[in-house]
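With one protein chain removed, the remaining protein chains of the complex are shown where they sit.
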Amino acid sequence: MQTDLSHYKEILIKGIWRENPVAYQVLGICSALAVTVKMSTAVVMSIALTLVAAFSSLIISSLRRWIPSNIRIIVELTVIASLVIITDQILKAFLYDISKQLSIFVGLIITNCIILGRAEAFAMANNPADSFVDGVANGLGYSMILLAVAFLRELLGSGQFFGFPVIPGFLYDMGFQDMGIMVLAPGAFFIIGLLVWLKNSLPGISHEKK
Amino acid sequence: MGDLLSLFINSVFIGNILLAYFLGICSFIAVSKTIETATGLGFAVIFVLTVTSPVNWLIYHGMLAPGALAWAGFPEMDLSFLKFITFIAVIAAMVQAVEMVIDRYSPLLYASLGVFLPLIAVNCAILGTSLFMVERNHTFIESVVFGAGSGTGWMLAIVSMAAIRKKVRYADVPVGLDGFGFIMIIAGLMAMTFMMFSGITL
Partner (left out) sequence: MSDKKKSFKNSRIYVVMFALGTALVFGVLITSAATMLKERQLENMALDKKTNLLEAAGLVPEDKKTTPEEIKQIYDTHIREVHVDSRGRVIENPTGSSLQLYLIHTDQKVQGYIVPISTRGLWGKIHGYMAFEQDGETVAGFSIYSHSETPGLGGEIESNWFLENFEGKKILNANNQLVSVGIAKGKVENLPDKLQDHYVDGISGATLTGRYLSEGLEETLTKYEPVSIIFRQKEESQAHVETILDE
């Protein structure tokens, strides 16, 4: 018999690492990459996505006994879209500059495959508490990849971390240059590809087959 | 006319919805295994985009935009916060309608496209195009051209990817990089190639 805590820990680890949504399930990187040019936007995006994932799982799981199966997807989408709208409104009210930079990508959380996927696969079959933890875990797992990509892109592409220059000046004097390609779209693809390679080579992960 | 042409070329190449804005990657990876299915999905996306983009334009500018309800006597009304949920509903409904029409009038086309249509409803390229159209203040005609251009660009990307994946099927890729990681690297190289079109002036 498992204790409650280890049970939640299990769900968390599964979501964050072992079945990491981005690398393993190949889901949800759609809306992720465009906001990874800078750490600041990536952090806000991660928080927004984790909150939406957690609360949509919670709400859908609490409603699961009453949702008619033939309009299931529509109801799930309604819940998710409503949460995204509220998130967007809050961002516009309290973090105006960041919300301007995120532009349409907050809205695209709606079509993020992770959230609908977790609602379908987990929340419809588990109790609200478990679903909430599962939503948080998947959100965090996604955030981890997003932040890693943003960290590398900002560091290599503009030599900065959260907007502060971190590459020491003498490196530039020695001829070091910021890699312009990292700021552009191809950089994001390369980094994702290499990160997946790194992750697949680490122990404890079932290797993904072609 | 020249402006519309340049908008089209831009949305196909330089601002490719997939390779420059990363939209629609889910299905890009899942469905690029063979050229036939990639082409099928590509046509379906072009079709749906060309239809949903102007329809969403009409709905947004007729009902949701600030002041759009003036004709109904509510000039102060601003319903633009409803655009996410309205657009996704319109897209789902349009996809369903398109599916039924194709099924009714062209069983042959339905047989080849049918399986992809439900996939499209949750493809972020579709919602993304509608949101971009609002964000960029396109006119009605521009929204049609932009929708068609985005779709064409998406199709071009997925079909090229399918062709490349066919060529590299027997390539000796290091363990761990094969599969998803390798596809992303290829996509990165493709994105670089597409960026080269940014020198074009029309």
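When the chains are written out, they are named A and B in that same order, and each has its own residue count from 1.
In the analysis below, a contact is a pair of C-beta atoms (placed from the backbone, for glycine too) under 8 Å apart; a residue touches a chain by one contact, two chains touch by 3 or more.
Since we're looking at a predicted model, the values are computed, not measured.
Here is the thing to keep in mind: the chain we left out touches A, B in the whole complex. Set against the missing chain, the residues A:L108, A:A148 or A:L184 yield one that touches it, A:L184. From the options A:L12, A:I47, A:I73 or A:I86, the residue with contact to the chain not on display is A:I86.
For the chain missing from the display, the contacting residue among B:L4, B:L82 or B:V173 is B:L82, taking the whole complex into account.
Residues 6, 10, 14-15, 20, 78, 81-82, 85, 132, 135-138, 195, 198-199, 201 of subunit B touch the missing chain (whole complex, contact as defined above). In the full complex, subunit A touches the hidden chain at residues 34, 37, 66-71, 74-75, 78-79, 82, 85-86, 89-90, 92-94, 96-97, 100, 103, 180, 183-185.
The criterion applied here is as follows: only the chains that are shown with their structure count from here on.
Mean C-alpha position of subunit A lies 22 Å from that of subunit B. Residues 19-26, 29-30, 81-85, 88, 92, 122-124, 126-128, 131-132, 135, 174-185, 187-189, 191-192, 195 of subunit B are the ones that touch subunit A when the two sit in their complex.
Taken together, the subunit A residues at the contact with subunit B in this complex read 23, 26-34, 74, 77-78, 81-82, 84-85, 88-89, 103-104, 107-108, 110-113, 116, 181, 184-190, 192-198, 200-201, 207-210.
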